[in-house]
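Removed from the display is one protein chain of the complex; every other protein chain stays in position.
The first chain written gets the first letter, and so on, giving A and B; residue counts start at 1 in each chain.
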Amino acid sequence: MNDSRGIGPGFARRLLRNRLAAAGGAVILFFFLVSALPGLFASHDPNRIDIVNILRPPSEAHPLGTDDLGRDVLSRVVHGARVSLKVGFVAVGIATALGLLVGLLSGFYGGWVDAVLMRFVDMMLCFPTFFLILAVIAFLEPSIWNIMAVIGLTGWMGVARLVRAETLSLKERDFVAAARAQGAGDARIILRHVLPNTLAPILVAATLGVAGAILTESALSFLGIGVQPPTPSWGNILTAGKDNIEYAWWLSLFPGLAILVTVLGYNLLGEGIRDAADPRLKGR
Amino acid sequence: MNPLPRRAAVPSIALLLLLAACSSGKTEGPGKGTPVPDVPAYGDAIVEGSIGDVSGFLAAVTTDASSHEAAGYVFNGLVRYDKDLKLEGELAESWEISPDGKRITFHLRKGVMWHDGAPFTSEDVMFTYRRMIDPRTPTAYGEDFRQVKHATAPDPNTFVVEYARPFAPALASWGMHVLPKHLLEKYPDISKSPLNKKPVGTGPYRFVEWKTGEKVVFDASPDYFEGKPYIARVITRVIPDQATMFLELKSGGVDIMTLTPPQYVRQTETAEFRKSFNKYKFTASGYTYLGFRLSHPFFKDRRVRQAIAHATDKKALIDGVLLGLGQEATGPYKPGTWAFNPNVRKYPHDPSLSKALLAEAGWKEKDGALVKDGQPFEFTVLTNAGNEARAKTAAILQQNLAEVGVRMKIRTVEWAAFINEFIDKRKFDAVILGWNITPDPDQFDIWHSSKTGPKELNHVGFANPEVDRLLDQGRSTFDLEKRKRAYFRIQEILAEEQPYVFLYVPEALPVVHNRFHGIVPAPAGITHNFTKWYVPAALQKHRVQP
Partner (left out) sequence: MLRYIGRRLLLTIPLLVGISLVSFLMMHMAPGGPIGAGTDLNPRATAESRARLKAYYGLDQPLHVQYGRWLGRMATLDFGDSFSPDGRPVAEKIKERIPITLTINVLSMGLIFLVAIPVGVVSAVRKGSLFDRISTVAVFTGFAIPTFWLALLMMILFGVELGWLPISGISSLDYESLGTLGKIADRGRHLVLPVLLAGFGGLAGMSRYMRSNMLEVIRQDYVATARAKGLPERTVVFRHAMRNALLPVITILGLSVPDLLGGSVIFETIFAIPGMGQLFYQGVMSRDYPLIMGILTIGAFLTLLGNLLADVGYALADPRIRQG
């Protein structure tokens, strides 16, 4: 039986036809560009302090205004894109890798491996994630690596369950039995047959995960335990914006907008991937 | 932090009249065309905003500012600081210091009652002293009391303490709140007693209720020994976020709070705001500094420290961090106080002088960075997370130093880890921190060479024999002139040696709703005469049922 789900023929076409998802993708590409080539978008040194020009509204010299130490907001938002995206990707990378590993093993081998791993997943899922992240990060120092690691290490459980479910159903398929009959070992079966078919839900989960990680990082910065200034991150520019909200709207608006738009982009794209990968829903 | 109550004033009808004359005279009543008489009236309530909640009302066993402030409404010490930061009597009417400086005799006020009606006597003072040195009491302030050799209470209104040697900070230490013996003696650990949650004191206000995390309520004590306070009720509201607190102030949910420099400068200048609020500004009792680990190979050389001092643009710091609301610090004392020496070596912002000094110390310039023996001049400055002023200070310093070729990296660490991992273990290159400046100028614990052990306060490792001697001299005499000479000389040496680059002393910025009259700004701030603040009858907002 041919598995018409997942990333197969027609996927790209279906995805691009979904205008919302396409818009999301465009936004994501834009921010990739911004973080890869900051010089194109920002002309100032993001850390250049200029006491004389504290909290200036948007002007020709500073299109997005200046912050509470006179630094150019545009430059900081541009460089902040790097940080936010880096955190998002590495954290999700860790989460996905870990979730894949656990899910594949659990689904494929079943038995006590499954029981133990799934109990462990259940246990991790019992902790309110944000509580867990807060606690761990507050004990370590709030460096960018620690944040990435902790967000990743507390976010793999969903992926694991997803992958396990997929693996379980795929395990019984004919093509797996066929591969086994041909003498393929477990590893080969997992890697070449099971894994590729789990790609769709993983891609969805990862895309949505990046959005979540960016929001989490900005929340951590708001609480003062995210990326520490003077390194710019959208979250910590917003912290300064919060304290100056009544007379320096640009400090709050632009980073908040950047987060909003980026996260929205990832969400829409993720949804688009989900819709496109499940053609049973198409056509209505 | 010395847990001294800051409220209550010198009682005197004359003073009252003086105050009435000094305040605005006639005020417009709300919506009424006729002016309102500005006469002290009893009543109304004041709502304070506080970032932190109280953790207990017995100041001896708490260490946070919110708890000490709250306790100050309910309790008194033997002495307190007056509006000019000089010691005056509170529960002690007067005192004598013996000629050899080793004995202090306190004459206690007569007729003072605890809020439950029991009389206050020297037994209570004796009990307080015993508990302060008792190992079962989890207090951080016992050290001063352990210097006492002998204490006696010869009669209910006299209390005598003897020290092994004259100990100048002793007098100030008796600002510690006196505890009621009859209510606490059966509790071996006072922090576990009900009084820590429901205090009973001798102070101007009585405790009414404490809703943890929300508010604390106090009502005026009718028979307070200095006269019943005019403001009938004090409510402290816990609002952990500064921005939220400010919004509450504007919408009437809070009457008094401390502003941040941006709030002071930018958000409170409108005519609208000034219609309802009065802002005040006075020098705070604290300073921020950049401290060097003196054993660090780079910072051993005094010229390097001085060079960094010259590279620091203190004006930029004050303008950038404090928005101009502060002054340069030149030493560890508060400008305007008797121990402050204004004539010490200063370090104006002078990058070329800085570079010259660094060159003298062997640092050569190479591609914009300083190098010596193949090593670039790079170091990491540590500061505690969550303090915006310090974070900004670090950022500005970073830029200042980059100008002279020094690369400073910034690392912020959460407070508890900061203290335990880095400060206590002396694992730092440099730190940006601050000290509270206590009114008594004795700073033995910070500068004496014997206080460099782990967890002790001389964490930079400063060791100067002359300073050691002067510190000792300063604390073992009560003669103000002798003390002043010692502390003046200490400041000269510290300015020369620069174990810290003393950065700035900020301004304290309280704001109060203008229906409260009787506020008198002074070196001690504005709350020194809190019990004499009042709201004219026509302007009162809250009806307080007793």
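Here, contacts are C-beta pairs under 8 Å (C-beta built on N, C-alpha and C of every residue); 3 or more make two chains touch, one makes a residue touch a chain.
None of these values were measured; they are calculated from a predicted model.
Asker: Of B:Val36, B:Leu247 or B:Ala402, which sits in contact with the chain we cannot see?
Answerer: Per the contact definition at the top, the residue touching the missing chain is B:Leu247.
Asker: Please pick, from B:Ala151, B:Ala170, B:Ile446 or B:Leu503, the residue that touches the omitted chain in the full complex.
Answerer: Only one of B:Ala151, B:Ala170, B:Ile446 or B:Leu503 touches the chain omitted from view, namely B:Ile446.
Asker: Would you indicate which residue among A:Gly10, A:Pro57, A:Pro128 or A:Gly185 is in contact with the undisplayed chain?
Answerer: Reading the full complex, the residue touching the unseen chain is A:Pro128.
Asker: For a quick check of understanding: of B:Leu78, B:Val112 or B:Ile239, which residue touches the chain that isn't displayed?
Answerer: Among B:Leu78, B:Val112 or B:Ile239, only B:Ile239 touches the chain that is not shown.
Asker: Residue by residue, what part of chain A touches the chain that was omitted?
Answerer: Interface residues of chain A facing the absent chain: 20, 119-120, 122-123, 125-132, 134-136, 138-140, 211, 215, 218-219, 222-223, 235, 238, 242, 245-246, 252, 256, 259-261, 263-264, 267-268, 271, 274, 280-281, 284.
Asker: In the complete complex, which positions of chain B touch the hidden chain?
Answerer: 1-2, 47, 54-56, 61-64, 67, 135, 138-144, 191-192, 196, 211-214, 235, 237-241, 243-244, 247-248, 250-251, 253, 386, 414-421, 423, 433, 435-436, 438, 443, 445-446, 453-457, 542
Heads up, the rule we're going with is that only the chains that are shown with their structure count from here on.
Asker: Taking the mean of the C-alpha atoms as each chain's centre, how many Å separate chain A from chain B?
Answerer: Here the centre of chain B sits 46 Å away from the centre of chain A.
Asker: Report the residues of chain B in contact with chain A in the complex, numbered from low to high.
Answerer: Chain B reaches chain A through residues 242-243, 260, 262, 266-267, 316, 319-320, 323, 385-386, 388, 391-392, 394-396, 398-399, 410-414, 417.
Asker: Please output the residues of chain A touching chain B within their complex, sorted ascending.
Answerer: 47-49, 51, 54-55, 68-70, 138-139, 141-142, 224-225, 228-230, 242-247
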